[in-house]
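Apart from one protein chain that is not included, each protein chain of the complex appears where it belongs.
Going by the order they are written in, the chains are A and B; count residues from 1 in each one.
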Amino acid sequence: MDFFTAMDVSASAMSAERTRMNLISSNLANAHTTRTAEGGAYRRKDAVFTATPLAGGFRNALERAGGGVRKVAVSGIVEDPNPPRLQYDPKHPDADPQGFVGLPNVNVVEEMADMITATRAYEANVNAAQAAKNMALKTLELGR
Amino acid sequence: MLADKLFGSTLELLGKSIDLRARKHSMISGNLANAETPGYTPSTLDFEAELKHAVQTKKGKGNSTPPHPRHIPLKGQAAELEAVRGRVMEVPAGPAGRDGNGVELEAEMSRMMENQILYNASVQILAKKFEGLKTAIRDGR
Partner (left out) sequence: MPIQGITTGVGLEGAFAKTAAAPKSAPTGEGFGRLLGEMVDKVNGAQLDADKAIQGLMTGDSKGLHEVMIALEKSSISFQFLSQVRNKAVEAYQEIMRMPV
């Protein structure tokens, strides 16, 4: 029972990090997009992680037994509230009346750092899942 | 009673250790999963001191009340060992990051590796003990 719980938790983390990677890729790809369907420049998107208790009908029993083990879930995708960067370029087709173009508020360096963090977290969770599998297989040796 | 004599307290200890370490792995997985969650403090399972205390209890002192009425109550050291549950406590970690997250990835990874090694060792030692018992029963052949 316990190892499947652990693998579940690791799997939840892996999909959460993958979502984050998708958003980072989207941010990087649209770092210079000035035109979007919603109007205006592209706005940087970020994922919100929340620690959620393990699901299950017998919530109390599980929490007691699990001792506070929580998995992670992406509870939402928010847009960065920072205003777009303004750049003076009157010839640009998207320039506003003053001649400023609104560029996305994406900081490429920050996105790269986020990407490294997400990769590290993903690898760590892969390791945890492998360790759980390893331990479960080892337990089978008791009966060999 | 026969089982008590045949399977000594070392087997109980090994079984309990396996159980506790499996739970500890779940907690470490939870910590790793929430390594990027804002406001999360990592927790761990502390059971070494409890185990040591249970092991050093003289035989015949404890009497456990079994969780189920049809379970056979254990006596003595086995009872003490059975009662060890481990304490969930917060990791005495360093300062939390900018977003309130206190998980140190490297510390968690090293804890996980140590836990895994000790778990595997427990399983292997237990298997060896059972093997020894089987050899004795089979009369050395």
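Following the convention adopted for this analysis, a residue touches a chain if its C-beta (ideal position, glycine included) is under 8 Å from a C-beta of that chain, and two chains touch if they have at least 3 such contacts.
None of the values given here were measured: they were computed from a predicted structure.
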item	value
Chains shown that the absent chain touches, full complex	B
Interface residues of chain B (partner: the chain not displayed)	8, 10, 13-14, 17, 48-49, 51-52, 55, 117-118, 121-122, 125, 128, 131-132, 135-136, 139-141
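Assume only the chains that are shown with their structure count from here on.
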item	value
Of chain B, residues touching chain A in the complex	18, 22-23, 25-30, 32-38, 40, 43, 45, 86, 88, 105, 108-109, 112-113, 116, 119-120, 123-124, 126-127, 130
Complex interface listing, chain A residues touching chain B	2-3, 5-7, 9-10, 12-13, 16-17, 20, 49-51, 66-72, 117-118, 120-121, 124-125, 127-129, 131-132, 134-135, 138-139, 141-142, 144
